[in-house]
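Only a single protein chain was left out; the remaining protein chains are all shown in position.
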């Protein structure tokens, strides 16, 4: 059903991450810089630990792109894991001279134990290397390609952080451009400078207590044509697909669209967006966007707005009780180095997942094997609905 | 990737709904009663309008089942729409003697307008007939089959309503059996009788005001083996798949797993579930289940717990401003008959969607073309992880 | 990847067959007659046994169609099995009053034994009811819908029989219209009247000997735009998808495209089709079509031509040695009533499978949620390649 197929591969301390994405039309301008920009954004953020500073991710385009343009063939991108060199004796693919000491102590809140049981691995490193959020660098790369595609038809995706721990940002009624600019300028991708200061304080306090924090980010897509997704079958509904995309990000435990949980507490007359008609622009408009741009699983022409709730990072200095899978003895899981808060980074991954989902929905609706064909099909549709 | 494929078809006032589900092993005991039980549960609930009372849904098994057992072939189920007879002149498949008056007034909060634009239909009935929540009867049927399968390996799924509008039920620390029994006994699928009374009052008040209410329900699956879902690729993560399944239900605008949004406001030391070992039961246990049974996109052996937020019903007596798609003139969308609150019904659909998602994950992990083979594979795995 | 999803359900002596197809754009004129025409064609043919005469299949459209037009929602079609009434005591879905005598004697050449082992069914009727070629009536219905879609963009699909047993039809160099008309007029879908007479003799002789015959049919699609399918990934290649579609038909054991096996015996200079340019028509042309319209897995603008080889019917009067699965004793499988040759009928199913595959490829390339949108996208592309 999806026209875009994509897979990521690679372990956190393996030689490389690889991202493959297939179904992007030919003729799309695509440079490594387009991807590197977002890889860098994913790595920054107040409250991140040491590793982020060591590595500056750079993508290498090794398939599907020639002379700065896509060819219609599958796009392959790799990102080198710079610290793989120091892990060769433990993470090499070939038989290792000495079998590495197994990691037998599962961390609560991670895939370690559940994955070990599932895949029958007693060295839990075999699980955590892939479960690590390092994988999201590859998603970000696929997202960057999707963003380039969406830009061709006037769709833009950005995210901002709306809360860190108990600190909420104000809901500012600003144009999307301004929100995006502020989020880009902020260490925490937060558009409300006052809240940002408090968020930093909360992170500092958590760090001091050997603890970690989560939070909530919002992803906004502007310029989205009405008619993406479909009401006709459960798995064609775009709201469901966005929910999957966001919930699949490491550490995300909640997703909402538009007013979401607030809508569930309000009366119907306060929730649904009135329909107006703008005769000049020949389009139906809404004075409000409480639906987050989706009705019946279909985009309605307003901005798509989703939020995702991230749990606090599960690797912390404070002890969490756990059990050694070998000896079955209890121990306290405590860790020296860790991020304290990665919500800003996760928001960039959220942008990527929303961009991929929308790009897929665009290609499904409009087809097209070249950017020219896609643009022509979109333009024809836009005329059609203006004359509806 | 999924081993279960299923599709629903049918319009709200067409002759029948059809549900097709493929991939269920042979040898599963399946009677119409198993399905009808849940169809009836979906139809009840305080705050429902008139239609629910007219129709008592009954399934007919027309494929894949013989002598009370599944055959391994695709299962087809139909549900007659009893009021189709009075809609023959407007909803017949063949050419109608008189072209019906087109419905040109889109209702805010519904797929009407977005769908009309997408599919180029000026009679919006062509959209709303399929977008209607009537479709969830077919999902419920597929869910009932999935529940039968899950029962074979000891998995049970039930839901209860945790809030209606602003009224919250208490979080009661009761065994799952007791919660399920209470939910089944309640008009609103609410386990807290005090809250239930307040919820009914809120619904009455909303009805009086010509308004509607949404709410939140929780789905719990018990007996889930660890190891369903996978951390290895974004779309194999079971949390993402559950989020899609729930968010795809009509009117759902938010999904959370375990502590969800609460986790995003708490510190890490308060969020992650410690790991213990029960030497007698030869299994790893958790004193808490804040993760909702999922770590790294994989079930961890605890109950799977998800919540979904439903917006208030979008068809209400109070006027919502809209525009006629033909004349482009404004009008006030107001409706005589409607449900006031359908959260209890939605919770049954939520059960269905979670059951389908889990059944799919079970089949993906364990394979099996007969129930005997599936049970043998599951038993072998359970022994394996006990000896881990 | 596919934009069209379709499933068939139903047992041979169950109440109904159901076909569901999803992804067809809205606004397609579709009547039961469009489907019934091909259902009837599937049932005729020289050499068919008694059952074909009893049943005249008729489709009922029960979803996705209103007032003679598709809605964009999933299309559901059912076909009643008229002899189900006499099978109620053996094929009912609910618990049967008396457990029917199990069928324990697998027929060589059928799914009976392999299916019984796989699904752990000792009553082989549980397998053969679904494995039966009766299922192809439902495929034919989906094919009829696909043909209607293809007709909107000028694509036409027809089949003719090129050999029955050892008797070959002449390869006549006639226009496609003429070939199609002749095939439609022939009892054996054979365009060569002389060969047809010999084929009938061969069938008569086989019948006399208690034996059966297979043969080869060819499916031709005209008006196919260049650019369907793709070279970029193994499973996007249209030749592979056509091969799967045809080989999946009951009793088909071989598939070839264009010159196929002949090409494997010839030199390259005799196999590849020269490229010309028709300046008036602004299109590239080929003086020959040995590639069968496909190069690199992509349609090249010539007619798509495939052939499928059907084995003789496996239910025959002459004894085939087999073993009772209960007693493990040998017996001779011999049958009273059977078709002698069903190649003409299979050719109609072949048309259906090619039509479905092409419709899917069309929707994948051109997108479109309404027929108007699809036609506009195709027209834009046709202009683009004329100006290439």
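We just call them A, B and C in the order they show up, numbering each chain from 1.
As a working rule, a contact is a pair of C-beta atoms (placed from the backbone, for glycine too) under 8 Å apart; a residue touches a chain by one contact, two chains touch by 3 or more.
The shown structure was predicted, so the numbers you read here are calculated from the model rather than taken from an experiment.
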Neighbours of the unshown chain, displayed set only, are A, B, C
Which residue among C:73, C:299 or C:347 touches the omitted chain? C:299
Just to verify: which one of B:9, B:43 or B:73 makes contact with the chain not shown? B:73
Can you tell me which of C:218, C:259, C:351 or C:369 touches the chain that was removed from the display? C:259
Using the document's definition of touch, tell me which of C:72, C:92, C:227 or C:368 contacts the absent chain. C:227
Where does subunit B touch the missing chain, residue by residue? 1-3, 5, 22-23, 72-74, 227, 230, 232-233, 363-369, 372-373, 376-377, 380-381, 384
Touching residues (missing chain, whole complex) on subunit A: 5, 7-11, 14-18, 20, 22, 25-27, 31-32, 60-68, 71-76, 78, 91-96, 99-100, 115, 118-121, 126-127, 129-130, 369-370, 372-373
To test your reading of the contact rule: which positions on subunit C touch the chain that is missing from view? 7-8, 106, 108-118, 120, 122, 127, 130-131, 139, 163, 165-166, 206, 209-216, 226-227, 230-235, 237, 239-250, 252-261, 263-269, 271-277, 279, 284, 291-292, 295-301, 309-314, 316, 318, 320-323, 325, 328, 330, 353, 365, 384-385, 388
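Heads up, the rule we're going with is that only the chains that are shown with their structure count from here on.
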Measuring from the mean C-alpha position of subunit A to the mean C-alpha position of subunit C, what distance in angstrom results? 44
Can you tell me which residues of subunit B touch two or more of the remaining chains? 7-8, 115, 118, 120, 127, 130
